[in-house]
Structure formats: structure tokens, C-alpha cells
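Below is the structure I would like to discuss, written out as C-alpha cells.
A protein chain is absent from this complex, but the other protein chains hold their places.
For chain A:
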Amino acid sequence: MKPVLLAAFAALLPGVTLAAPIREEGAARRGLAVYHQVCSVCHSLSHVEIGDLAGLGLSDRQLRDLAADIQVAGPPGPDGTPTTRAANLSDRLLSHFPDEASARAANNGALPPDLSEIARTRQGGAHRIFTLLTGYTDPPKGVSVPDGQFYNAATHTHLIAMPPPLADGAVTYDDGTNPTLAQEAHDAAAFLAWSADPHRSARHWLGGVTIAFLAVLAGLVFALKRRVWSRV
């Protein structure tokens, strides 16, 4: 029975690592820039607090700079008018639209989905996000695209309500990476993969350590068991 179990584990491991190859801390950090400069215009990341971005390896200083750059709704002014204030680390990355109706009104009736878990809830995960972001092309001859829709080879209907968000040079990276469309899409996908599974690397490390520990312990207990049972 034991070799069977071990073999089952060995078979699982490569599948686990293959599951999400778009994943690298530098890429995810650059993806934050893509999100901040482009995606966040329409989308939200409403379950992520700015402080959570420390998980991407951002320093406290970088987080505070980012927070200072984000405006959120503040308390009403003395005469009841809405105000804004600079965000702090416990603020979430909410949508800029105050409600669903105004978000739809600004987007041809379509509601930009929240991106917190999108790499998990959309089939294909980060890969799908990458192909979607790079899937905009001119429609083939004879295909008509309705108003407010765009041709995208990566969707089922080949139509999507989101206008092409990325292009060469659409983002400014502060690490000097050349912002090509493919680079931006890859980084955005890596960032959203992080958002959907923020403890992935710690999880894998813990899983590896736990199994290694239990394997050693199982060996020791097995030796003990053999000694005890040699008496009967």
C-alpha cells in the first residue's frame, strides 16, 4: 500500500508545478504597475488591501508611495459634499465608480468584473488572461462587430465589451523593462495570478517541508513498529 501512496504523490507533484507557470515575483510586481496605470481605471481588486501588496515584495516605503497615489472616498465635507483623501495601507483597491450603475453607464452597459479572484474563477487562469489581453485583432473579412463590442480571438463568441486595454508603451515600468504588449499582458496575468492565490509560494514550501518531515517520521515509526512487532 505504501509504495502506491508514494507513487501517487510523486505523480501529483509535477502536475502542481505545471499548473501555473506564469508566476514570478518581478513579473507580478510589474503587473501591479499595469493594474495601477491601466486596469484600475475601470476594474476593482476589491478584496486586496494596499498593505497586502507587501506579499509581492514591496517595501513599506513603496507601499506608502503607492497609497499616496490612490484617491479614495473620504468623509463628507462640512456642507455634506463628497470628498476624497489619499489611501492608506488598510484601504482596498476598490473601483473608481461609486456604484454598478455608473460603472455600466461608463462602459457601454457592461460591468467591468472585480479582478481579485479572476485568475481562479475563469477557466484557464493566468494563461487565459494573457491570451485575452493579447487576443485583440482586426475582425476577419465578413465578420461584423456590433457597436460597443470588440473582436477578440480568445473569447468564445470572439466578441468582448472591453476595449483593447494594453498596447506597446501603454505602461511605464520603473525597472527599465521594455513595455511591449506581450510583456504587459504577461505581467498583468502574473499579478492577477498572485491576487487569486497570494500565498502560493509559501504554500508550496510548507507542503514540501511537511511531506519531507512526515516521510522521515513515517520511516522512524515504521522502524519502531517492526521492532515492536518482531516480538510476536
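The rule is short, and it goes like this: contacts are C-beta pairs under 8 Å (C-beta built on N, C-alpha and C of every residue); 3 or more make two chains touch, one makes a residue touch a chain; residues count from 1.
The rule is short, and it goes like this: contacts and distances are computed from a predicted model.
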Next item on the list: Look at the options "Cytochrome b", "ATP synthase subunit a", "ABC transporter permease" or "succinate dehydrogenase" and return the one that UniProt uses as the protein name of the missing chain.
Entry: "Cytochrome b"
Next item on the list: Looking beyond the chains shown, say which of A:Arg64, A:Arg120 or A:His158 touches the absent one.
Entry: A:Arg120
Item checked: Residues in chain A touching the chain absent from view -> 1-2, 5, 9, 12-13, 15-16, 19, 47-49, 51-52, 116-117, 120-121, 123, 196, 198-199, 203-204, 206-208, 210-211, 214-215, 217-218, 221-222, 224-225, 228-229, 232
